[in-house]
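Structure record follows, encoded as structure tokens.
The complex appears here without one of its protein chains, the remainder shown in place.
Order as written gives the chain letters A and B; numbering starts at 1 within each chain.
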Amino acid sequence: MKPGYYFWSGDIAAAEGAIAAGCRFYAGYPITPSSEIAERMALRLPQEGGKFIEMEDEIGSIAAIIGASWTGKKVMTATAGPGISLMNENIGLAAMTEVPIVVINAMRGAPSTGLPTLIGQGDLMQAKWGSHGSYEIISLYPDSVQETFDLMIDAFNYAEKYRVPVMFLIDAMLAHMYEKIYVPPDDEIVRIERKRPTTPPEETLIYKADDDLIPPMPRIGEGYKIHASGLTHNEKGYPELTPQAQERLVKRLNDKIRKHAEEIWKVEEYKTDDADIIVVAMGSESRSVRLAVDLARREGIKAGMLRLITIWPFPYKFIEKYNVPYIVAEINYGQIYHKVREYTRDVELLPKMGGEIHKPDEVLRAIRRAVQ
Amino acid sequence: MNPMEEMRREEEKLLRTDRLPHVWCPGCGIGITLNAFLRAFIRSKIDPNKLVVVSGIGCTGRAAGYVNVDSFHTTHGRGIPFAVGIKFARPDLNVVVFSGDGDLFAIGGNHFVNAARRNHDLLVIAVNNFTYGMTGGQHGPTTPTGAYTTTTPYGNPDRPFNIPHLAISLGAPYVARWTTYHVNQIQNSIYHALHKKGFRVIEVISQCPTVYGRRNDMKTPLEMMHYFQKNSVRKDDASFEELELSYNGKIVVGVFRDVQGIPTYEERYEDIIRRAKK
Partner (left out) sequence: MSEQKSMPPKKRGKVTIDEKRCKGCWYCIEYCPTKVLKVSEHLNEKGYHPPELVEEPPSKVCIACHLCELYCPDFAIVVEEIK
């Protein structure tokens, strides 16, 4: 897109952000509230010489983008909770075979079909633990249309840099909310490309990691004779079904994210410097919390907000940083609350089952209760 | 060196020989099918760097692990959509899905149906051994009615897919069926299919002596091979009924559809890009 100001929804910003990040392949299946992302990609990708395909289901969609990623393209799919549930097996495949993909999850009220058009934040744990086994992914969650666009660039950069699935969370409110947004000139957008092997095919072990624990990724069609398997594999990519191979591979898959966690963490610390009470919030919910913090300050309560932008790997050092009581305000019955509780005992949950965010007043009352 | 010796030598180069012997049981027909595929590919003179083999899960799913080209062992049932992603992203590649009946038609059935409907430019080699071999011989979507498996101990009440008819009904431009007895015909069929476009389906009826044959009065690999030998009938214009497979009955083989000129999905999308860029 030409640089300048636009009036976009979160869904459109996500699609345009992806294109700006270099995404040129999208496979997806319509689902509320993410369908507008697919519609935008169908319109825009062929204009950019990219490819859009509407698949027969979410499982096919994620399988197609994993395949396409091996050709060297930056790829994405978008869905909502029910679709993520179907995609989870292949998120595990992408994690195991180290394929950069970006998956958008526009969270809606759940479980099951739940509230298709209304907000939920019930997929925060699923984002990390959805597929079977021990693995790490990266998950990001913006709170505005502008941040959705900007953070999509980071999402693709992380996927490419760490060869990992990135689950990009938005919510039904953000997906359908229109705001003014600024698109920067193309040369101001920093794009990271995946590492490619620098050695000729006959000297290359395709799953041999560098010191940063990330192996360079060859492309299909260049003679590297790639073999990728969801089975536990060795540096050649060949199945090796032993505890030793499992230890080496699975540990590295996790460590390559854990050891780079601080580079991946993004949080917004809103009025936390002198805070006596901090509300942890994410996504659209934080817009209400921010107002509640301001209202509390007007009453003389030194409240602050810690907004998690990186959800996974969990930015725990920011919880440890403040020795104050916490409230976790989330649109579920306790998810990130448990994660915060790992790092502090003084934490209270402010839940909502879904359909709407907390009213600032509800958050304010919780803040008052906590400081009494 | 004569052409057959040359081919055998080339075949070794297309195998990940450091992984042989392979996992398949004595007499398993998957090796015969892979052998025929590699020979057909060598004859085609296609650049091996432009060949991609994608498999799902199961015994046949292991095929991708033995071919010394870009090859992917994906999740159960998802070989076709994975291959769709590769082919659509890089239409210049030759993408072959080499997988089994349970993988392609039960768990992956929806992908088969829709990829065929869209006419993606893929060659699907479907090895049909009537059973889930890797998990120990349960009945699957192609087990003949009446057959004995570990999950049909009183005989199979289920009805098998008629794979060629299914593929034809979806508009697949090339549809053939052989058994592993037909070593030359499989090879020729794959060779011809490699030069065609669109969603091409070759079903290879294959023996699983270990977990299917021995429960169904065919105790050795040779007995299964003899069954294919004695019961196969070539009929290219076979009807729906004739294409159906019955328990220990006739197996109609042949090339049932071979048409040209149906635009592939990839070709049609090139036109979409042209329109979008106007």
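Keep in mind that, in the parts below, contacts are C-beta pairs under 8 Å (C-beta built on N, C-alpha and C of every residue); 3 or more make two chains touch, one makes a residue touch a chain.
No experiment lies behind these values; they were computed from the predicted model shown.
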Selected from B:42, B:104, B:190 or B:225 as touching the chain missing from the view: B:225
Contact set of subunit B toward the excluded chain (per top definition): 2, 4-5, 8, 11-12, 15, 20-22, 24-32, 35-36, 39, 183-184, 187, 221-222, 225
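Convention: only the chains that are shown with their structure count from here on.
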Chain centre separation (subunit A, subunit B; CA means) in Å: 38
Partner subunit B, residues of subunit A touching it in the complex: 25, 27, 43, 46-47, 49, 51, 53, 55-57, 59-61, 63-71, 73, 75, 89-90, 93, 220-231, 238-239
Subunit A partner contacts - residues on subunit B that touch it in the complex: 16, 19, 49-50, 52, 54, 64-65, 68-75, 77-78, 80-86, 88-90, 92-93, 110-111, 113-114, 265, 269, 272-273, 275-277
